[in-house]
Structures are given as C-alpha cells and as structure tokens.
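Removed: one protein chain of the complex. Kept in place: all other protein chains.
Now for chain A:
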Amino acid sequence: MALIRITSPHVHKPASTADIMRLVILATLPGVLAMTFFFGWGTLINILWAAFLALAFEAACIKARKRPLYFYLKDNSAVLTAVLIALALPPFAPWWLTMVAVFVAIVIAKQLYGGIGQNPFNPAMIAYALVLISFPVEMTRWTAPFMLHGEGWNVLGFIDTLQLIFGGWSEHADAFTSATPLDEMRHRGGLTTEEAWRASDVLANVGAWHAVSAAYVMGGIFLLYKKIFSWHTPAAMLLSLGAIATFFYLIAPDSYADPFFHLTVGGTMLGAFFIATDPVSSATSNKGKIWFGIGIGSLIYIIRTWGNYPDAVAFSILLMNLAAPFIDQYTQPRTYGHKAPKRGIKEKA
C-alpha cells in the first residue's frame, strides 16, 4: 500500500501554455490602446486581421502535419504571434503585407521547424525582419501621431482606415504618414542631435512614442508580477542599451542620441518585455538570460547607430536567438553537490 504524501509547495494548478499566452496577450493591451490612441484604428484592424490569418495558417499547417487540430489551436500561441506582428508593423500596413508577415511567421518560422516550442527563432521577429527587408517602402511609411493635432479621431475614421488598409494606398493618405523618430535621427544629415531636435516635426511628436513605450512597460511589469518571465532578460537588455548609450552620449552629445531616446522610441520596450522574453528562443538559465539580454541591448545600439537600418530590435533579437544555444552551453548552472564544470581547452592530465 502506498501512501501519497504531499509536501509543500502546494501548487494548485500548473499554468498551461494557453493560460500563459492569454496573459501575455492581455498584457499587450495597454500598448494596443496607446497605439490606437496615437496612431488611429490601423493597429486594431491589423491585430484582428493578423489573428484571423494566424489561426487560418496554423490550422492549415496542423492539418497538413496530421496533428490534433483543436489541441494546438487553443494554446493561443498563434494569436500572440499575430498580435506581436501587428504591433510591430506600421499601423497602416496594407493587408497583403500583414498576410506575408503572418504566413512567414506561422508557416515558415514556426510550423516548418516543428511547431510550438521547436522554433529556434522568434516567429514574429523573423516575419518582421523579412518584410522589413522585402518591402522597405511600405515598412518605413509609419503613421504620424495625428491624434495629437486638432481634430484627432475625426480625421481618419474607422471606415477610412479599413479602406486604406484593404483598398490600397491613395495619395490622400500620405498626409497621415511620417518617418519614425529613429528614422529621423538616423537620417538627419549633417545636423547635430540638438539641431535635429529643433528642426524636426517628427521628433517634436516623440511624446506619442514615449507613451506607447510606457504602456508596454506597464504590460511588462504586469507579466513580471505574474511571474510569466524573470527580470533577467529585460533588465540586462535595457541596462546594457542604456549604459552604452550613456557612454557615447557623454563623450559626444552632438553626434549620439541620448539614452532616454534610445530606451523609449522604436521597438525597445516591446522587444524587451514581449519578444526577448520568449521562453522558446531565448537562453534558459538566469545567467544565460543576462548574457542574452546584454547581447541584444548592445546589438541594438550598434545597429541603430552604425548600421543601415534605423531600428534594430528585430535583428538584434534574431542574432541573439542564434547565439542562445551557445550561451546555454556555457552558462549551464551547477547542480548542487557537483563541482564547477570544466569547459574549453582541457589541461593535460
């Protein structure tokens, strides 16, 4: 007769993948609202459209791979990928752009590698990088934060936005587009940063970006509180980016943007809290996560400042995804009672 003895900790119910994914989707809500508030209906439409496509592609792939359909569809991971893609794309991205991105994310970056949990790269970032490389015109046509000016929401209503996304681009719509602050900073010509700040309309509206970043931080802190991910990756990433930016800003404030700018515009916060923390494609141990975060933070600064692309979150995360197995190899924690592992070149006995 076996007596079942239950000891602490008394965990009532392990979190399922579906629960975690749902929480993460929930945590993007402040960011979604902020994006919608500043950049119009486009974000919401893109999210719905991307989620629909993601479920459709996922279902088709699972069917083709002869796996249980409902079991995989209900884990919400496809929807989360879709939401992240939609948040990363420009709010007025045409429908086919979203479709290509979601197809690449779900079919190529996820299912062809073996489905959930098997992808070496973050599917949303693969998709983003691919469309960024393939369609530079559409991808750099970011929306102006027109909500800040005058009539706000009346300027471009829901129906108009639908037409813009599904009907095709019209010259009329050019009034609602602008470069991103990172773009503006990157291509400021011979101006110093201070002159760029004074001269540029885009940089004058940087408040919208700060607000969106703050909303992502709120979502991230919620996830941290819910223990969906540990603090190591985002903290290491943000601190390293901030430290490097501070260093260069102190050396030459005229040629390098300030650290606050680097932390609060572009995809930094979205990347730090929602994408770099992806448990599948990031490093595993806490020490590994710190190195992983440092790598991302430094690469973001390097590519933003000296690379060809104004923003670099996607590329940095993908590059560090590539390095994650290597990091894991060298940061394997020591199990209790064992000696520190000897790695590298072995001494001759």
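Please note the rule applied: contacts are C-beta pairs under 8 Å (C-beta built on N, C-alpha and C of every residue); 3 or more make two chains touch, one makes a residue touch a chain; residues count from 1.
Keep this in mind: contacts and distances are computed from a predicted model.
Engineer: Missing chain, UniProt name, options "D-lactate dehydrogenase (cytochrome)", "Branched-chain amino acid ABC transporter permease", "Ion-translocating oxidoreductase complex subunit E" or "Hydrogenase iron-sulfur subunit": which is it?
Structural biologist: Result for the unshown chain: "Ion-translocating oxidoreductase complex subunit E".
Engineer: Among A:Ser134, A:Ser255 or A:Asn286, which one is in touch with the chain left out?
Structural biologist: Counting the whole complex, the residue in contact with the absent chain is A:Ser134.
Engineer: Out of A:Leu23, A:Leu73, A:Ile108 or A:Ala235, which is the one that touches the chain we can't see?
Structural biologist: Final answer for the missing-chain contact: A:Ile108.
Engineer: Going by the touch rule given at the top, which residues of chain A touch the chain that is not shown?
Structural biologist: 100, 108, 130, 133-136
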